[in-house]
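As you look at this complex, bear in mind that one protein chain is not there, while each of the others sits in place.
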Amino acid sequence: MKKLLEVKNMHVSIHTDSGVIQAVRGVSFDLYESETLAIVGESGSGKSITNKAIMGLLPVGGRIDEGEVILNGRDITHFSEKEMNMIRGAEVSMIFQDPLTSLNPTMTVGDQITEMLMLHKPEMTAEQRKNRALELLDMVGIPNPAERFGQYPHQFSGGMRQRVMISIALACEPRILIADEPTTALDVTIQAQILELMKKLQKKVNTSIIIITHNLGVVSSMADRVVVMYGGRFVECGDLDEVFYQTKHPYTKGLLDSIPNLQLSDQKLYSIPGTPPDLISPPHGCPFAARCERCMKVCEKYQPSEYEFSQTHRASCWLYDERAKGGALI
Amino acid sequence: MNAQMNIPQELFTPAGDNTAKQEHIARQHHSAFYDGWIRLRKNKAAVVCAVIILIIAVMSIVVPMTSKYTYFDTDYANKIAKPSAEHPFGTDLFGRDQWVRIWYGTGISLLIGLAAALINLLIGVFYGAISAIMGGKVDAIMQRIIEVLVGIPSLIIVILFMMALPPGIWTIIAAMSVTGWVNMARLVRAKILNLKSQEFVLAAQLLGTSTWKIILRHLIPNTISVIVIQVMFAIPSAIFTEAFLSFIGVGLSEPKASLGVLINNGYKALRAAPFLLIYPAIAIILIMICFSIVGDGLRDAFDPRMKH
Partner (left out) sequence: MTKTLLEIKDLSRFFTLSKGQVLEAVNGVSFDIHQGETFGLVGESGCGKSTLGRTVVGLYPPTKGKVIFDGIDVAGSKSQTQKMELSRRMQMIFQDPYTSLNPRMKVMDIIAEGIDNHHMAASRSERNQMVLDLLHSVGLDEEHANRYPHEFSGGQRQRVGIARALSVNPDFIVADEPISALDVSIQAQVVNLMKHLQETRNLTYLFIAHDLSMVKYISNRIGVMYLGNLVELASSDELFKNPLHPYTSALLSAIPLPDPKVERNRSRIVLEGNVKSPINLPKNCHFCTRCPKKQAICEREVPELKEVSPGHFVACHLIR
């Protein structure tokens, strides 16, 4: 399989009034052709910032301190705003959690799609653009595309807006689609619709998807591979089944155990004690050490190295060091 | 990798109970006001402007008190004198020392601005708070009254006032206060309406907190930043209104001086003595800019959400 995107040892910090937030501290992953990669983590894990850094969309005060983002053989971390604009939408597209704030309220939905086409496909005529926009609206399951074309975002419901966002994101057939919590703001039944739509479209247009989410249910229904992040650092990655059924890292395990199982009744739910670390003064060792039931002295002092369990499955945890005998989880 | 291999074996043992650290808050502890103060201090422009305002205020009191000239002593032998060591800003058409008159006028302007802003504050906060807290019909009637007041051009009200009452500083202040509090009332009302529906106010209601306590403990403390910021913008606007009134000739009367009066006089003598216009103009511009920058700084510091 062909590698589309390579993120190497990414470090991102955000300078704020209350101090420097070390949002991402050394995260690496690859994205292959036509796969879905899920990046899982809670708020403050750095999952969103990592992807904003890839797209050059860091918030004010944010900057990449170290690391490379290799897209089609080029390191795009030092690209200018103009160069990034040619990549955004054409090669890599992004959809966000809140479709209302990511659509322009003063432009019709049709204009927002054709604007994207105008920017990246200047060779198209106005009529071709309009036809393409109608085709896209139809593809994302918006009924009466001809009528909806001239309407404004506020005339759409939440689920429909997210469909519009997807149609804009896919307008120029990008190789990569980054979906940042695409269904978090939506109701369960609408979430199911959007997830089905994304799966269907992925087969049709053959893009790779990076889906960023905290919902492990969404992960297990969408992803081929999973990267787990915590406190700005890489925790575990592997194939979907490896991460869910041969879980290595205590954090991943705790996360999976803290979701109630609908099939069982009268279970005792596990909960990870404590609170995520403050990334203004992140812990020296493993960020999860303070909350980990199997924490060792080394975990509090040294950042764990990565241990490999299969070609695809890696975890960053001292329990798998030779010196921690019999430390491995089940 | 080598560094990692050197970690001693004995560290690979359970760390034991770590529950104490789990809920620890690493950040230094201070109130939201303190955080705002830190942000304000980092805003160099706002700090510089605040210092300038302070210096101007002190000078406007000290200079007229210590100078050997007064703002009203005329010296016809020395009319329209150019700036010199004796008269740093020169003298005006009546030979009065412009240096003293500018500082005196600045003082009067600041006094008018401050007094007008404080009266706006009192009426506006009270009116806005009652309107928002009572709600329903009372709110509707009070809002209609505000709309009527906004509908009448405030300049007409002010000019009518100035004609009806004896001229003087307090007439100007009273005239500007008739309509000046409207903005404050609207802001306070909006803020309290917004706070009223917030969950912490609902929680207080459910806990049996009396309406008065809710106002004093929950609503007012969360409105203070809005009020302070609005006052910082109301002061320069009152100073400017007064200057405008004096400039069109309905403000203070001679020999009293405000910056507006001085600019008016300077404008009349523009050809013969441009310095009579330039110095008071610089003073008013400086005051306006400084207050605006400090106001902006306060807003960014205490209401950081407004920035975005």
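Just a few scattered comments:
First chain written, first letter: the chains are A and B, and each begins at residue 1.
One rule holds for everything that comes next: a residue touches a chain if its C-beta (ideal position, glycine included) is under 8 Å from a C-beta of that chain, and two chains touch if they have at least 3 such contacts.
Please read all numbers here as calculations on a predicted model, not as lab measurements.
Within the whole complex, touches from the chain that is not shown fall on A, B. Note on the undisplayed chain: of the listed residues A:S220, A:S281 or A:S305, the one touching it is A:S220. Screening A:N104, A:Q267 or A:S310 for touch with the missing chain picks out A:Q267. Note on the undisplayed chain: of the listed residues A:D65, A:E173 or A:D187, the one touching it is A:D187.
Contact with the omitted chain, checked across A:E33, A:D241, A:E293 or A:E306, is made by A:D241.
With the whole complex as reference, residues 23-25, 27, 29-32, 35, 198-200, 202-210, 217-218, 221-222 of subunit B touch the missing chain. Residues of subunit A in touch with the missing chain: 42-43, 157, 159-160, 187-193, 195-196, 214-221, 240-241, 244-245, 254-256, 258-262, 265, 267, 269-273, 275-276.
We take it that only the chains that are shown with their structure count from here on.
Centre-to-centre spacing of subunit A and subunit B amounts to 46 Å, using the average Cα coordinate of each chain. Within the complex formed with subunit B, the subunit A residues making contact are 17-18, 273-275, 277-278, 280-281, 289-292, 294-302, 305, 318, 321, 323-325, 327. The part of subunit B that touches subunit A in the complex is made up of residues 1, 4, 7, 9-15, 18-19, 21-27, 35, 38-39, 42, 304.
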